[in-house]
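Sharing a structure with you now.
A single protein chain has been removed from this complex, and every other one stays in its place.
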Amino acid sequence: MALVLNDSGGLNFVRAGDVKSFESKTGLSDGSGEEMYQLIAELYPICRSITGQGIRETFGRIQQHIPLTITEVPSGTQVFDWMVPLEWNIRDAYVADRRGIRIIDFKQSNLHVVSYSTPISARMSLRELKEHLFTLPDHPEWIPYRTSYYKESWGFCLSHRQYLELLDEDYDVVIDSSLEKGHLTYGEYYLPGETADEVLISCHACHPSLCNDNLSGIAVATFLAKSLQARSRRYSYRFLFLPVTIGAITWLALNQRHVSNIKHGFVLTGVGDEGGFTYKKTRDGAADIDAAFAHVLRHSGELFEVTEFIPYGYDERQYGSPGFNLPVGCFMRRANGGYPEYHTSADNLDFVKPTSLSRSLEVVRSVVEVLEANRRYVNTSPFCEPQLGKRGLYRAIGGNVTGRSAEMAFLWVLNLSDGSHTLLQIAERSGLPFSTIKLAADELEGQGLLRRSG
Amino acid sequence: MALVLNDSGGLNFVRAGDVKSFESKTGLSDGSGEEMYQLIAELYPICRSITGQGIRETFGRIQQHIPLTITEVPSGTQVFDWMVPLEWNIRDAYVADRRGIRIIDFKQSNLHVVSYSTPISARMSLRELKEHLFTLPDHPEWIPYRTSYYKESWGFCLSHRQYLELLDEDYDVVIDSSLEKGHLTYGEYYLPGETADEVLISCHACHPSLCNDNLSGIAVATFLAKSLQARSRRYSYRFLFLPVTIGAITWLALNQRHVSNIKHGFVLTGVGDEGGFTYKKTRDGAADIDAAFAHVLRHSGELFEVTEFIPYGYDERQYGSPGFNLPVGCFMRRANGGYPEYHTSADNLDFVKPTSLSRSLEVVRSVVEVLEANRRYVNTSPFCEPQLGKRGLYRAIGGNVTGRSAEMAFLWVLNLSDGSHTLLQIAERSGLPFSTIKLAADELEGQGLLRRSG
Partner (left out) sequence: MALVLNDSGGLNFVRAGDVKSFESKTGLSDGSGEEMYQLIAELYPICRSITGQGIRETFGRIQQHIPLTITEVPSGTQVFDWMVPLEWNIRDAYVADRRGIRIIDFKQSNLHVVSYSTPISARMSLRELKEHLFTLPDHPEWIPYRTSYYKESWGFCLSHRQYLELLDEDYDVVIDSSLEKGHLTYGEYYLPGETADEVLISCHACHPSLCNDNLSGIAVATFLAKSLQARSRRYSYRFLFLPVTIGAITWLALNQRHVSNIKHGFVLTGVGDEGGFTYKKTRDGAADIDAAFAHVLRHSGELFEVTEFIPYGYDERQYGSPGFNLPVGCFMRRANGGYPEYHTSADNLDFVKPTSLSRSLEVVRSVVEVLEANRRYVNTSPFCEPQLGKRGLYRAIGGNVTGRSAEMAFLWVLNLSDGSHTLLQIAERSGLPFSTIKLAADELEGQGLLRRSG
């Protein structure tokens, strides 16, 4: 029991209600951060794109943690206004100088090649080559990340420092890639609960060697899924690992009839850096998931920001398109584009931290706790307050002013349990953490003073 | 008539609209503060508790001012989830040292005995005694106030200074009290008005020698009742003088069928200290009484705070339990627990001031004025403005920019009297005091430009 008598005979909850309590209950903090970091380190070298072997290999490694179902959708399949593209694979790519030395080498970093580059094997002048080179003059040591999914093209990315050192001579340019009919691949893990009502957790898995932008979301989603396997679940949970945009569009097109089950959801991405938390609200901005994230973050003791929906960012823009309008927000640390390392080689294994991953996982676990426990109750003794003291719930000696939180939680739950307020609304109105309110409700329900409503 | 021509031929109300105007109109300020203070001084020595002779004697003295109806409810009566407790009375109590000297003496201060202490007569060591002693280490000169209504127990309260000086010897401990079947006593004064719709004013009367916490509310309620006797009343008024919690619960249990008459209400307590005003809103937070207090306080020229409802404090938590959800707020100066003297011997006759009592009375009288006069009207000349000038209501010479308030009051009342806005809403939207809006409405009604709606 999470209730103890305080010094004055009143009641206190044991450290209930702050995010840290989940740590101690689940023991996650003693290793999950490192485990998630290890998964990221393992996936880091793989050259992922929106299709191809890289994303398949990634899903294979995730399957060592959770039993992912893999779906392969043929190139050319019409998905709403889009078409599943050709599958892209790459074996090697380089630019070699006159001496045959590879001065830009895909094998050193897969960021060197613009994703979806068409094959090429040619000798060309520096002038010709330069039209296909991309750099970041403001960050001369970093390699940018670029793609050309929907326009056939090829290119190399390199550091601006190296670019400035290129000699005016001819170069051998080779990209040993293929762009052919094949498949788009996505991974899915469905954890059934007591009801068919679903919580959707979606993350993208299509970026090559970028740690925060894609791998951190994959890692936290995977470990959230693992932790949910063991517990009883009121909701069913669906985890999607997708190529960004076209993956979400494809999944929505193939599952259009089932999306009405989705009651809550969030996109998970960029949760490994050391920045404060960002939660971006759903399109309507008033969903339960919005209230749950805002509540948990407010009580997390960490810096955070809750921002309005905009139709830009990650796949929340597809889930939140007007035809679906699903209650799906987006949970990040620093928002996409909000840090200079975004979409560069500096988003590497140094940029993400085990502690950051661990705290991000705690937040989403706390959000899940809120969703699972959030109900309406009816006070069975609604006329005046019930006498808590005779039930051993209330301090027997008046005049005590410490240990007020537990007592206030009982009083708030009783006062607002009129069938119209949820526990989360009670927590918000009272200023108390959801977990405190939940413990009080459980105790009152056990005493017969509360029953579940509707 | 409260209207005069200003220098430029426009209209001005004579200092209308601020709380001070009630002073001059009623002459209250010239003596009511002192009279209320005298009542407090008279009631101060009585040892009140939630039952017993002390509260009976208190009601007897109030009856010298207003014809209180006394109700006696037998111990053991079931009132919702509670039971009326045994009646507690006390004749004497002391702790005497080896020389027989009373070092703690109930006759010196009734705060020395924990209220509802069971009888005892024993000799015991200091060590045994200490388990029954209560002090305030942070305020070593003050005696705390403690109760043990619902758990049989006994104890003494004393200053921490005295506690530290106790010698390690045996003591004679005597509490000559009784805890027996008897009655719970409450007082009620019902002033009928034109309609059965009621305004409820409730205050607690169960604390021993504490001035601000209970006696100030009793005094202001009593003098508010006296002042209402003389005036015409649209509403009926019900004044309740109750033991806190169990008294309100008992009254509600015995009057459950009649509470639907209660249209407005407030708990009155802690209104004699020198702090700013606090109005705590009703459970719904959007009742007329909330708007009335907020308006009057905003125009009072004094420091004030309007706070949200919480299910803690005084009997507003019973009136605002979900089964009743009555529109009952709470009017105080410094909120309960918000000052160190609260529930100590320092809440004495020095702590309350005649001026504070008088200003508190003015506020509640102004609130009553708002409730009484707050109506919806319909502009009988709704197309364009009526020509106020030809009725002697409007300045005849244009170009004048002084004396704007009276003119603005006419224009606001005419513009918003569409049957949906109350005078209080018009006052709030215009920024003008309710009393100015009321005078303008009276004048316009007299001219036939306004009629009462619905």
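Letters A and B mark the chains in the order given here, with residues in each chain numbered from 1 onward.
Just so it is clear, a residue touches a chain if its C-beta (ideal position, glycine included) is under 8 Å from a C-beta of that chain, and two chains touch if they have at least 3 such contacts.
Not measured: the values here are computed from a predicted model.
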| item | value |
| --- | --- |
| Contact residue for the chain not shown (choose from A:63, A:118, A:148 or A:307) | A:148 |
| Selected residue (touches chain absent from view) among A:33, A:54, A:320 or A:433 | A:320 |
| Where the unshown chain meets chain B, residue by residue | 379, 381-387, 389-390, 396-399, 401, 407-408, 411-412, 414-418, 430 |
| Residues from chain A at the interface with the omitted partner, ascending | 79-82, 134, 144-151, 153, 245, 248-249, 252-253, 256, 283, 310-312, 317-318, 320-325, 337, 343 |
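One rule holds for everything that comes next: only the chains that are shown with their structure count from here on.
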| item | value |
| --- | --- |
| Rotation in the CA alignment of chain A with chain B, degrees, nearest 5 | 120 |
| Cα-centroid distance, chain A relative to chain B, in whole angstrom | 53 |
